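Missing here: one protein chain of the complex. Every other protein chain is in place.
Let's turn to chain A:
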């Protein structure tokens, strides 16, 4: 096991030639030492990946680098000189741009206005719109995206397009280093490819990229070197991204060997039919969806982001009102468009947008877990705090939420740990049919395995599970039966054992010809047949 006190063989000790070098960085939050001696060295033109479990300190590190937080100790050198950026803007002006997951873009402005917001192209206070548009177009072209019109309202761009705009903004400040915090979490497979193309374009120009992701396969594809953080410390710096084994990376991150596999599972002991969805459809979103879920069964919905899976499960759950079709639980028809009816019938939905859908930031973690099931800890209307706390604590341990103290305000948890808190809420709830929409998004490798085990255990206890995931191996490994969704339709249904990753990819990709945001560019919705003549070449 490595300890502090670098340099590892391939970093040059003085940090000379490095674009950014960081040494002994410390950041203390009340009750948590988020960074406890971080070392990092980034060279011009490389893709440097940051790896670490949820709460390891990755986001904190980049916030300190970009001037959003002030470090308590340590040294940051930028292009050879010691610096302490007072604000993110100062860092940006010096050429260090950070792209957070919650992008700093304004929907009401156009693409070009967003790129130059705060440093508008203007003379005597008057906007030089033509100049701004032309320069924005040039930047977008440099990023390989002449298809994004500079005059288009930003609000009409989907996630991938917005990230491109953020990068164009970074380039407009002549960024030498672009830091990206989990950029791929909101993108589908095609969009990730687009992102990678852009990243390669940037690095070819000598721009360095710091890339954070929990998906090891991405790091292999795009990364040059890897730095691993654990509990706020650098445990390995500058490892080669392509040749370091997965087992080694996981061991460094978690400090143990994690079996990253799904394990065998006794065939689906089909018992009762729990849920029957018949001919369900919503105008403009999806059409003619029929399937069943039995108790103890895990049914997976595979497909791309934007293919209509979220819309389907939300309609089943009553959060959207179907235009056609029925949802039946235990042989009884649910009132369409009524969440209350669905909940009373035993359905639970862990939504995709976990951040926006219901974390109470200032409330303690345990209250955020138990809020959906308070009735269970109540006697005559009064909540018994000890029982509430105990049940929440158990779920938090199961999901390996860190720090484990359930009394902390949930706001102070890292992104991935907040996700786990919402998951825990639905797990303690005790549903008969649990709908999980992208449950592992933003969740680290170690916790993922725990989560898989937990889902399996629920199924073994007779809970029906409807699982939406963009990660095909996950669906294939976890589910008994898989429905492949593309463009708002179920295009294939088969037992998971009969499908391979390649099969599913083929099915999914066959249905699409342009990536999502290019489609939006043309003003088409996801289910409108595409006009191939508009396809970019």
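Convention: a contact is a pair of C-beta atoms (placed from the backbone, for glycine too) under 8 Å apart; a residue touches a chain by one contact, two chains touch by 3 or more; residues count from 1.
Keep this in mind: contacts and distances are computed from a predicted model.
Colleague: Can you work out the missing subunit's protein name as recorded in UniProt? Choose among "Formate dehydrogenase", "Xylose transport system permease protein XylH", "Molybdopterin-dependent oxidoreductase" or "Cytochrome c oxidase subunit 1".
Modeller: "Xylose transport system permease protein XylH"
Colleague: With the full complex in mind, choose from A:113, A:135 or A:400 the residue touching the hidden chain.
Modeller: In the complete complex, the chain left out is touched by residue A:113.
Colleague: Given that one chain is not shown, which residue among A:70, A:122 or A:397 touches it?
Modeller: A:122
Colleague: Among A:17, A:86, A:146 or A:240, which one touches the chain that has been omitted from the display?
Modeller: A:146
Colleague: Touching the absent chain: which residues on chain A qualify?
Modeller: The list for chain A reads 88-89, 92, 103-109, 113, 117-120, 122, 125-127, 129, 137, 141, 146-149, 151-153, 155-158, 169, 284, 306, 516-517, 519-526, 534, 536-537.
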